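Yeah, one chain of the complex is gone here, protein chain that is, but the others are all in their spots.
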Amino acid sequence: MSGGIARTSATGGRMLPALLEWSSSLSLDRQLVREDVLGSAAHITMLARQGLVATDDARDLRVELLVLYREASEGKLALADGEEDVHMAVEAELGRRLGAVAGKLHTARSRNDQVALDLRLHVRDQAAQALREVAALIHYLADRAPGEMDILLPAYTHRQRAQPISAAFQVCAWATQLARAAEVVDFALERVDVSPLGSGACTGTSLPIDRELVARLLGFPAVTKNALDTVGDRDFALDWTWAAARVLLALGKVAADLVDMSTSEFGMVRLDGEIAAGSSMMPQKKNPDIFELVRGKTARGIGNVTALLTLVKGLPSGYNRDQQEDRQTVLETAPLLRGTVAAMMAALPHAHFVSGEKALAEGFTQATDLAEALVRRGVPFREAYKQVGQLVRDALDQGKTLAQIESDPALDPRAAVAAKESTGGTGPSSVKAQIQALKQTADRLIARADRVPSFDALVERIMAEAL
Amino acid sequence: MSGGIARTSATGGRMLPALLEWSSSLSLDRQLVREDVLGSAAHITMLARQGLVATDDARDLRVELLVLYREASEGKLALADGEEDVHMAVEAELGRRLGAVAGKLHTARSRNDQVALDLRLHVRDQAAQALREVAALIHYLADRAPGEMDILLPAYTHRQRAQPISAAFQVCAWATQLARAAEVVDFALERVDVSPLGSGACTGTSLPIDRELVARLLGFPAVTKNALDTVGDRDFALDWTWAAARVLLALGKVAADLVDMSTSEFGMVRLDGEIAAGSSMMPQKKNPDIFELVRGKTARGIGNVTALLTLVKGLPSGYNRDQQEDRQTVLETAPLLRGTVAAMMAALPHAHFVSGEKALAEGFTQATDLAEALVRRGVPFREAYKQVGQLVRDALDQGKTLAQIESDPALDPRAAVAAKESTGGTGPSSVKAQIQALKQTADRLIARADRVPSFDALVERIMAEAL
Amino acid sequence: MSGGIARTSATGGRMLPALLEWSSSLSLDRQLVREDVLGSAAHITMLARQGLVATDDARDLRVELLVLYREASEGKLALADGEEDVHMAVEAELGRRLGAVAGKLHTARSRNDQVALDLRLHVRDQAAQALREVAALIHYLADRAPGEMDILLPAYTHRQRAQPISAAFQVCAWATQLARAAEVVDFALERVDVSPLGSGACTGTSLPIDRELVARLLGFPAVTKNALDTVGDRDFALDWTWAAARVLLALGKVAADLVDMSTSEFGMVRLDGEIAAGSSMMPQKKNPDIFELVRGKTARGIGNVTALLTLVKGLPSGYNRDQQEDRQTVLETAPLLRGTVAAMMAALPHAHFVSGEKALAEGFTQATDLAEALVRRGVPFREAYKQVGQLVRDALDQGKTLAQIESDPALDPRAAVAAKESTGGTGPSSVKAQIQALKQTADRLIARADRVPSFDALVERIMAEAL
Partner (left out) sequence: MSGGIARTSATGGRMLPALLEWSSSLSLDRQLVREDVLGSAAHITMLARQGLVATDDARDLRVELLVLYREASEGKLALADGEEDVHMAVEAELGRRLGAVAGKLHTARSRNDQVALDLRLHVRDQAAQALREVAALIHYLADRAPGEMDILLPAYTHRQRAQPISAAFQVCAWATQLARAAEVVDFALERVDVSPLGSGACTGTSLPIDRELVARLLGFPAVTKNALDTVGDRDFALDWTWAAARVLLALGKVAADLVDMSTSEFGMVRLDGEIAAGSSMMPQKKNPDIFELVRGKTARGIGNVTALLTLVKGLPSGYNRDQQEDRQTVLETAPLLRGTVAAMMAALPHAHFVSGEKALAEGFTQATDLAEALVRRGVPFREAYKQVGQLVRDALDQGKTLAQIESDPALDPRAAVAAKESTGGTGPSSVKAQIQALKQTADRLIARADRVPSFDALVERIMAEAL
């Protein structure tokens, strides 16, 4: 029995070689080899337990599958080219090692449910790791914020200076946005965590399989509910690319802020040389390349969402080969997302806020604060606004700042920030509460990610199961 | 005080009229007038309770706001043109009715948090209604399935007949897919359900407001956590357009199936004249226009997701006027989604399955079943496959069907379907369990939707709150 | 004969009213009524000339169609609701006015080629007008540039000051980008300019029609080549939304520059109150709302491209009702695009460059210029770079500018700009050549747009044709 069998079974051995090569997904899905052999190890365990495969055969297969797993983990497994996909390539390799018994793996299984399983195992694993890493980034931001309570900056609306804030408040804004994106990863993780195996080609099987056992061995809390739906379903891939796009969008917005803030003009952030690019002739230049690239990564994330939506649009029920085109999108999502998170994690400690008090003094940003102070002292709201508007006009006429023509404690940016203690405001107590909440969110996300068993843990669980 | 004040306050009264008109969102967001006055009614209640506005003024304003609400509900409220947005238009209208006191509404509030509130109230309300309607569609499918247990059809992979199924199983596949899409609406609903009011322009306020009270009056279980993040946040809009796109995608795939199935060629579904288009000259034609349009609606749903993602990509922290461009996308999502759901609800009862037993007899679709039957009888798996493959080849050579050259109960499509009782399979017990699970899911979704208070209920709640 | 006939002919009169209403495109395509009656006037002229309709009938119909055209142009034509689309509504209206003869219009025509015609007439007309308006914007930029030759600004790479340029050069960069986008409109215009009429439902006709005559009457230089392709073809709509997206992208980038440049921080552009939004309390604020909105409009343009691509993806040959979903996208493209162009045309004269010489003095932006000057004086290239790099380092160490520690004419930003006379450079002669080229491009585009006959001109052409 040779690799040739795999090809035969899929194509009758007659497909033109150039088309076979063009249509093969092996170049991409050999990345899924660990997922594939894990799934097979669980499957063969179940087959033996249900009496569908002899115990000895199952033992031989399971042992060899886990040898393949180890080899793949160590980068030592070389799957031969020429197969249509990773499932065929693994079966062919098993055939080379064990002979005809390899074919038993195919009992009560189809490549349609098998590929769904491999993809789900991959997405679940990567989503869990990404979730943990995003949560770590939220922790990092929450941890640095307390040290930046006293650095004042202008907040902007319409790119115009609006009101004074603390840098800590800005950092919390970033982390809050990121936490919201992380919840989408959490949602994707929840939804991918269902076992498709046992759906067969599209209708289930008449053999006495035990889908729940396979699910338990692979750490899935549930099995999918309708076989026809299952083999055509790529919703989990949509969830995953969407979650990645949302996190990238959030990171891209943080990066966009940093690109602006680190200009000479805004001067609100100083970048260390460790994360900036320059030139030998212009050593003063600190180009924010890392943040520009992070901002740019959003685009690929969005493109991937569009690609996947378009792919599945209008497809009929059941499995269609079009679905193979999910592979590139799904497989590039984890490195895209996790690479960008890691880059931010490495770069952010090298971006330092610079006090914006000069800009605050110039910018009339305390107008609202002064008006609110008047209201607090009993001036009717509309009257307060009118008085402040007039004051600003006077200052403009005289070419002065507000503080230069009016002496009021509310005009001190520090006091203005300190007074904004409404929930979610920039006041220090409010910001402290935000920091606390962010840490709790991050901890919760990490705990969620930790509930996903690692591949190595699955190996142990499967091997521990009696045959 | 007149409408002019509103314009003044926003633009200093100097913007070129043509640009003021082009930049105004009023033509779109006058759809949000009920949301706007509800939010204001809650806000003025809180201001009075916190002593920021005199009780009598607050009472006058609250009463008049609810008059506006009633007028808007009855389609009798005509907001004047010429304002920049619905908030300004409402304030101008209040000014015309009540005079200067209208200006007090603006205390401790900004249009930045106000528009976020209006949009969130809108999305929450529409998402709840959409969720209820999708759940009703799932119920409809679950209810019709039992009557279609005995209609057999081929299931397809690669558009080729693969295995026999019951029509009930097909219907469950559709409903399962739809239920998964509905969960995305549920997620969007969960996330939009947070009150942004009290975030001010971008930093909160120094006035002693009570954000939690406003939230309670408007039925929000929580308030947003960081004001700078809040005013720039349109994640809830992304969640909503995404959820809509997912449901449209699912409906579009059901529709695609029905377009195919109702061709003369497939002949698996017969459409009543009530949902088909034809021509006077070709009365036999029953064009599946409704299902083609449903399939086409997916495209707008996907386009809207892309539009919104692109809009927010790269925007800096804080409020940017670009965000106004969310309006068209957000406001067209509910009619797009709910209209399509309603069309499917109206059309599906007029689509009837036609037995596909002839196609099943011709199509060798029972090959797998026969092989599995042999395995159940003790033939080794590989041997079974080999025997069946040879049998199929023989039948092809003789130009006969499998049943014509081999007599085996497993070749009866009905028996084949009956035997697939693995979880999620097409066997009748399995399908019954699926139907049961679908009903439970639909009930859960309806209960979730019902937890969202209607606008009318909010009116009562607000009016009941002491000033 | 009444409007009811139209409905009958399309749906057999049996479709559920709610579905008929949901599926009707009339609410949108009543915007196409002038296109529709023009097409019919040309068609009936041809039918008469080919002897397919009696001359008297044709005359009555043609006259009445042009009455409808005039009424529609004056906003006085009220088409009844309840029809499936504008073609049916027009036919019903004709029926009410002329009786049974109205039905003759349908000879040798199908709604499939008729809707293609209406859409093509619409897109051609709007694309020509948009092209003319974009060309006018290029002219505006080319005309203002000479007056801005002496205003110096820093050019940026990575958002960091890089080298000095003239404001005129920046303006030419914008115009060049815009001209490139306009060429895409030109391409779309070229491709839409083909008559589909006479393709019938999908195969042509056996009646002796003259497609070329209809094309000539409607100003189309050619007719489509394959009827089956024609009725399913929406490539011209893709071309059009794509062209619009490209222009919006270009305008959005100009707007993004202006939003940044008009910040207090960059201070490179001053906005007049006529285009800025502010607040009564903060009269100093000049929010660049118009430019933010322009930047935001890009998103809709991109969303529309995605919507249309997704719509047609995977559709089978021939007409499919899904295609009706092109309507919203196509019809909103012209106001989206032309409105944005008009907003820019109105706003740009109110955006004034402010000299950036202070920024240039601080920013070491002349380092490259100094190095190039040394090279021109014979210093080997690498040596020159080394010397300048050292000089910058020295200046940084001493906290001084380059000009403060080295006296070299090349350090004068004005000289630096003047010296960059390579083709496409910022030197004044180079910029003059750019201005000249831009004007020629704009003139060419206007001439192209002018070759498209207006609807009114088509009326005259058709009426002048003998029956």
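Chains here go by letter, A, B and C, matching the order in which they are written, and residues are numbered from 1 within each.
The rule is short, and it goes like this: a residue touches a chain if its C-beta (ideal position, glycine included) is under 8 Å from a C-beta of that chain, and two chains touch if they have at least 3 such contacts.
Because the structure is predicted, anything quoted here is derived from the model rather than measured.
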item: Residue touching the undisplayed chain, where the options are A:Pro221, A:Gly339 or A:Pro409; value: A:Gly339
item: Contacting the left-out chain in the complete assembly, out of A:Glu292, A:Glu357, A:Asp412 or A:Glu465; value: A:Glu292
item: Residue in contact with the excluded chain [from C:Ser40, C:Ser264, C:Asn320 or C:Thr333]; value: C:Asn320
item: Selected from C:Leu309, C:Ala334 or C:Ala442 as touching the chain missing from the view; value: C:Leu309
item: Sole contact to the chain not displayed, among A:Arg96, A:Arg321 or A:Lys358; value: A:Arg321
item: Residues from chain A at the interface with the omitted partner, ascending; value: 8-12, 14-16, 18-19, 22-23, 84, 273-280, 283, 287-290, 292-293, 295-300, 302-308, 310-311, 320-325, 328-329, 339, 342-343, 346-347, 350
item: Residues in chain B touching the chain absent from view; value: 157-161, 259-260, 262-267, 277, 280-289, 292, 306, 309-310, 313-315, 359, 362-364, 367-368, 371, 385, 388-389, 392-393, 396
item: Contact set of chain C toward the excluded chain (per top definition); value: 52-53, 100, 103-104, 106-108, 112, 155-159, 162-165, 169-170, 172-174, 176-177, 180-181, 183, 187, 191, 198-207, 209, 211-212, 223-233, 235, 238, 242, 245-246, 249, 252-253, 256-257, 260, 295, 298-299, 302, 305-306, 309-310, 312-321, 368-369, 372-373, 375-376, 381-382, 416-417, 419-427, 430, 434, 437
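Note that in this section only the chains that are shown with their structure count from here on.
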item: Taking each chain's C-alpha mean as its centre, the one farthest from chain B; value: C
item: Chain B-chain C separation of Cα centroids, rounded to whole Å; value: 32
item: Distance from chain B to chain A - Cα centre to Cα centre, in angstrom; value: 24
item: Approximate Å spacing (C-alpha centroids) for the pair chain A, chain C; value: 37
item: Contacts with two or more other chains, residues of chain C listed in rising order; value: 277, 280, 283, 287-289, 292, 306, 310
